[in-house]
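Contents: one structure, followed by commentary.
Here the complex is missing a single protein chain, while all its other protein chains stay put.
Order of writing sets the chain letters: A, B and C. Residues in each chain are counted from 1.
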Amino acid sequence: MADITLIAAPVLGGFNHEFSNCTLAERSDIALISVAVPRDGDTALSTKLDTAWTLTMPTPSTTTQANGMRAIPLTADQFLLAFHPDTNRTEVSVQDDLAEVGYTTVQTDAWVILELSGEGATSALERICPLDLAPDAFPTGSAARTVMEHLGAMIVRVDNTRFWLMSARSSAMSFLHAVETSCRWTAS
Amino acid sequence: MRYNALKILKEGLTGNKGWTPVWREPDPKPEYDIVIVGGGGHGLATAYYLSNKFGITNIAVVEKGWIGSGNVGRNTTLIRANYLLEGNQPFYELSLKLWEGLEQDFNYNAMVSQRGILNLYHSDSQRDAFARRGNAMHLTGSGGELLDEAQIREKCPYLDFDNARFPIKGALWQSRGGTVRHDAVAWGFARGADQKGVDILQNCEVMGFQIENGVCRGVETSRGAIRAKKVAVCVAGSSGRVMSLAGMRLPIESHVLQAFVSEGLKPILPSVITFGAGHFYVSQSDKGGLVFGGDIDGYNTYAQRGNLPVVEDVCEGGMAILPMIGRARLLRMWGGVMDMSMDGSPFIDRTHIDGLYFNGGWCYGGFKATPASGFCYAHLLAKDTPHPVATQLRLDRFQRGAPIDEKGAGPQPNLH
Amino acid sequence: MIINHPLLGPRDATEFVYLGDASMIERPNGFGEDVADAMYEYVYLRDNPAGEHRELWYHEQGDRSWLVVTRNTLTHEITEVALARDVARSKGRSK
Partner (left out) sequence: MNQPNRVDGGQIDRATTLKFQFNERWLTAHPGDTLASALLANGVRLVGRSFKYHRPRGIFSAGSEEPNALVQLHKGAALEPNTRATTVEVFDGLYATSQNHRGSLEHDFLAVNDLLSPLLSAGFYYKTFMWPRAFWEKVYEPVIRSAAGLGRLSGKPDPDEYDHGYLHCDVLIIGAGPAGLAAALAAGRAGARVILADEDFRMGGRLNGETYDVGGIAGADWARSAVTELTSMNNVRMMARTTVYGAYDHGIYGALERMTDHRADSGDKPRHVLWRVYSKRAILCAGATERSMAFGNNDRPGVMLAGAVRTYVNRFGVAPGRKVAVFTNNNDGLRTADDLRAKGVDISAVIDARKGEFVVNTTGRKGLKSVQLNTGRKIETDCLAVSGGWSPNVHLSSHHRGRPTWREDIAGFVPGGELPPGMTVVGAAAGTLTLASTLSEAHETATRIAMDLGKSRATGEAPKARDEDFSTAPIWHINEGKNRAWVDLQNDVTTKDVTQSHREGFRSVEHLKRYTTLGMATDQGKTSNMLGLAVMAEASGKTIPETGTTIFRPPYSPVPIGAFAGRARGKNFRPTRLTPSHAWASESGASFVETGAWLRAEWYTRPGEKGWRDSVDREVKATRTAVGICDVTTLGKIDIQGRDAAEFLNKIYANAFLKLPVGKVRYGLMLREDGTVYDDGTTARLSDTHFVMTTTTANAVLVFRNLEFARQCLWPDLDVHLISTTDAWAQFSVAGPKSRALMQKVVDDLDLSNDAFPFMSCAACTVFGGTSARLFRISFSGELAYEIAVPARYGDAMIRAMMAAGEEFNLTPYGTEALGVMRIEKGHVAGNELNGQTDARMIGLDKMVSRKKDFIGAALLDRPEQTREDGLQLVGLRPVDANVNLTAGAHFLSPGDPEDMAHDQGWMTSVAYSPELGHSIGLGFLKRGRDRHGETLRSFSPIRGQDVMVEVCSPHHIDPEGERQRG
């Protein structure tokens, strides 16, 4: 079927909206690969991360970042690698890089990523996120999984007023509704 | 003293000074034929039926606090006989029949109100499961109807039919289900038992069992030792705690179930409604409060209080089907400790210790069972054989591989 | 309630799913003669204490860790939280 080529579509159609004190946008330009640490394989994996991207393993609640690669903790022995895919770095190439040292799974399609930014971001999050997001409790680089409006979610503080909010792709519309409602109800 | 309208008139005209205590406050005797441990609904009902139907009157009911202070004093007052399985449904049908004649029987108005109970369903498979259940109800003579959406709309126009996340597709309706004034049940049974000479001993906590050569001969209490030919435990949420005094481990965990009541409102909900796709059930009391509840909190506890997530979950369920109740205010919330069994069904049985009997595992369904539980326990205590409708409510049923698991949730108490 | 996760710090209990008594870790071998009695006790019987209770919670909306939480069933006070995997190993469980 050479006449048909499948085109990828962002689950929220590339949603992007500016509220009075924050901005909410879908990020569909991020690839995600989960990496599970083999039993007794921490050293080999961290060595590989270091040589490939000078990246260190994330701690349970803090992401690490180097050379355009971000490691986000998922479980005690598993993390996500997040990156902009391009011709030099693809889902396949990253999986190949790690083939000998970790168990990888493509997770790009499992998640929806919303980027919430601006001065009003934390007050919008106050309505849906049970975590303490005060800068000293959840500094830049922090990541946590939690539950928002009945949905499992991951929150990453990218910088002081910028967050990634991640949830399951199939319920992306409900997740967007939850975050968007918070933005609207806390807007001035 | 018989209660009737004439008596009220006479007392009313003479300053209500002639009323006498509803039950006596005797001191413990050194020995009884039967000591019932637990002055809740089931214990008092057992004493009532033993003394009124089985001719055994040399009985003490020992209660740690005040009678009716357990789950009979803190529940959502529902009665129904809409079970599925052979091990349960005939038992609950007996209970419903006893409720129907109870007030005339014990001369106390417990306000048994057969206003009907509506179990909503939201999917074809729920409908099929309700049909199976409804037919089981018919096979035990309990009756029931399967209503479609149009019939429900007519009965309860205020339900959310048009904007619901889980649309209402129909309901199982049992017109004989309803509500009862829960405290009055305890008081009515207590009064009826007391009048036959049963000693109700409040503030009398059981501290241990007198077990001699594998035979239970009595109890140690905070008011002294009491000997007994038979000791009958029915302490619901305290089952684990009390039976451990006899060295027994049970297929039971204690969990908290929260219940809620709103401020008084003019009548708006004629029947009982349960929401099959959320955790919510509601009725309106004669005083006007919406009495409602949902799921248990889900963790082991003996504290009679719960936590916020379940409060929110229950109210979400309420708003999902009854969006008119948003402006009604929740007035009180409380928690009762439930004896959650491994299959969601109860036990009325002898134990491996001669003379020691156990009644428990009622989960959060004990209130509706009160009369049948009392009756069947009395039967067992009087005749040493289980009542015909309680033959499956045995402690060894898991070893035999015969759980009575209505929900199919398996041996995890917090899922029942 | 708040569970002080050994790796993540205090988290609202709504992120967790409750299973029950931590004795569930100590599963008897299910294969061989006469396993039924041991398995019956394991599956069905509980101490159900009024007081300190070691119990299993799963961080489903979190890092998917199973935890052993020591909590008082009368006061709900939590005195210890450990990773269930560590507890299991300390009980001699392996493969």
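By definition in this document, a residue touches a chain if its C-beta (ideal position, glycine included) is under 8 Å from a C-beta of that chain, and two chains touch if they have at least 3 such contacts.
Bear in mind that the values here come from a model prediction, so they are computed numbers and not experimental data.
Asker: Considering all chains of the complex, which shown ones does the missing chain contact?
Answerer: A, B, C
Asker: Among A:A25, A:A44, A:M57 or A:V106, which residue is in touch with the absent chain?
Answerer: Per the contact definition at the top, the residue touching the missing chain is A:V106.
Asker: Touching the absent chain in the whole complex: find that residue among B:A225, B:L245 or B:L265.
Answerer: B:L265
Asker: From the listed residues B:V35, B:A236 or B:A320, report the one that touches the chain absent from this view.
Answerer: Missing-chain contact among the listed residues: B:A320.
Asker: Considering the whole complex, not just the chains shown, which residues of chain C touch the missing one?
Answerer: 1-2, 12, 17, 19, 24-25, 27-31, 35-36, 38-40, 42-43, 56, 58, 60, 64-66, 75-78, 83-85, 87-89, 93-95
Asker: Even though one chain is hidden, which residues of chain B still touch it in the full complex?
Answerer: Chain B touches the missing chain through residues 3-5, 7-9, 11-13, 15-17, 19-23, 25, 65-66, 68-69, 73, 86, 89-90, 101, 103-104, 107-115, 122-123, 125, 127-140, 144-146, 158, 160, 163-167, 172, 181, 183-184, 187-188, 202, 262-268, 277-278, 284, 286-288, 290, 303-305, 307-308, 311-312, 314-316, 318-320, 323-334, 397-403, 405, 407-411.
Asker: Footprint of the hidden chain on chain A, which residues?
Answerer: On the chain A side, contact with the omitted chain comes from 1-2, 4-11, 28, 34, 36, 38-39, 74, 77-78, 103, 105-111, 126-132, 134, 137, 149-151, 168-175, 177-178, 181, 185.
Assume only the chains that are shown with their structure count from here on.
Asker: What whole-number Å value describes the gap between the mean CA coordinates of chain A and chain C?
Answerer: Centres of chain A and chain C (C-alpha means) sit 30 Å apart.
Asker: What residues in chain B touch two or more of the other chains?
Answerer: Counting only residues that touch two or more other chains, chain B contributes none.
Asker: Identify all positions of chain A at which a residue touches two or more other chains, and write them in rising order.
Answerer: none
Asker: Can you tell me which positions in chain C touch chain B when the two form their complex?
Answerer: Touch residues, chain C against chain B: 1, 13-14, 18-21, 40-41, 43-50, 53, 55, 71, 73-76.
Asker: For chain A, which residues are in contact with chain C within the complex?
Answerer: For chain A paired with chain C, touching residues are 60-61, 73-76, 130, 144-147, 152-153.
Asker: Over in the complex, which chain C residues touch chain A? Could you list them?
Answerer: 7-9, 11-12, 14-15, 60-65, 83, 85
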